[in-house]
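Yeah, one chain of the complex is gone here, protein chain that is, but the others are all in their spots.
On to subunit A.
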Amino acid sequence: MAQRIDVKDLNIYYGDFMAVQGVSMTIEPKSVTAFIGPSGCGKSTFLRTLNRMHEVIPGAHVEGSVELEGVDLYGPEVDPVAVRRTVGMVFQRPNPFPTMSIRENVLAGVKLNNKKISKTDADDLVERSLRGANLWNEVKDRLDRPGSGLSGGQQQRLCIARAIAVRPQVLLMDEPCSALDPISTLAIEDLIQELKKDYTIVIVTHNMQQAARVSDRTAFFNIAGTGKPGRLIEMNDTATIFSAPSEKATEDYVSGRFG
């Protein structure tokens, strides 16, 4: 299920503007990798290149390569739609489809991918995905109610259920807890620990305690100044990044001196 990601010399552009420069890193399967850094350093932009969501914005493009188990996601033969089916994504704000019920939300991706699914298979998948997202017990009696009627934390877990229902290899999370209260945040963090048994997880977070709590490895991004591209400063085991970083900027950031 889980796959490894190799990024080599990746430059990311919005039109002519270079937003992120020269990122190379390896993301291990069945682990949680956290991206931290000040606002505007390009960590979310970089995350979105891992499932080719970056290019949804007009003019956005990349140079370099992102390999998933040796296959370049930016190769000429590769369909971005297929990439996004393999690399799932959870967004900053919970975004269940408002016109769909809880059940329909979970099945949304599956219905896109292989149209026909029998009623019993669908029921199984809904239950399995919602259990996988620790949401089943809270919603099992109201699967036909709109997903937008849930609390923020429940909605975010519904989005996670929707993402894992299509059985991706990798799960990208773009500040998944930034719109949530502490209790819901804790629920999501517990869930991430569960999910890493099966998936490669990459999480962007503004919250350094969160990075320290949930991740195995941490990458620190920084930006030299406004208008300059963001760069990967340092990547290492999370414990090392937070206790003995090798770069001065990382130490300043994790100790709260800026950002």
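In the analysis below, contacts are C-beta pairs under 8 Å (C-beta built on N, C-alpha and C of every residue); 3 or more make two chains touch, one makes a residue touch a chain; residues count from 1.
Going forward, contacts and distances are computed from a predicted model.
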Hey, which one's the missing chain according to UniProt: "NADH-quinone oxidoreductase subunit", "RsbR, positive regulator of sigma-B", "Succinate dehydrogenase flavoprotein subunit" or "Phosphate transport system permease protein"?
"Phosphate transport system permease protein"
Of A:Q3, A:T33, A:N51 or A:S184, which one is in contact with the hidden chain?
A:N51
Using the touch definition up top, pick the residue from A:N11, A:S65, A:S148 or A:N207 that touches the left-out chain.
A:S148
Contact with the hidden chain only, please: which subunit A residues?
51, 53, 56, 81-82, 84-85, 88-89, 91, 93, 95-101, 108-109, 112-113, 145-146, 148-149, 159, 162-163, 166
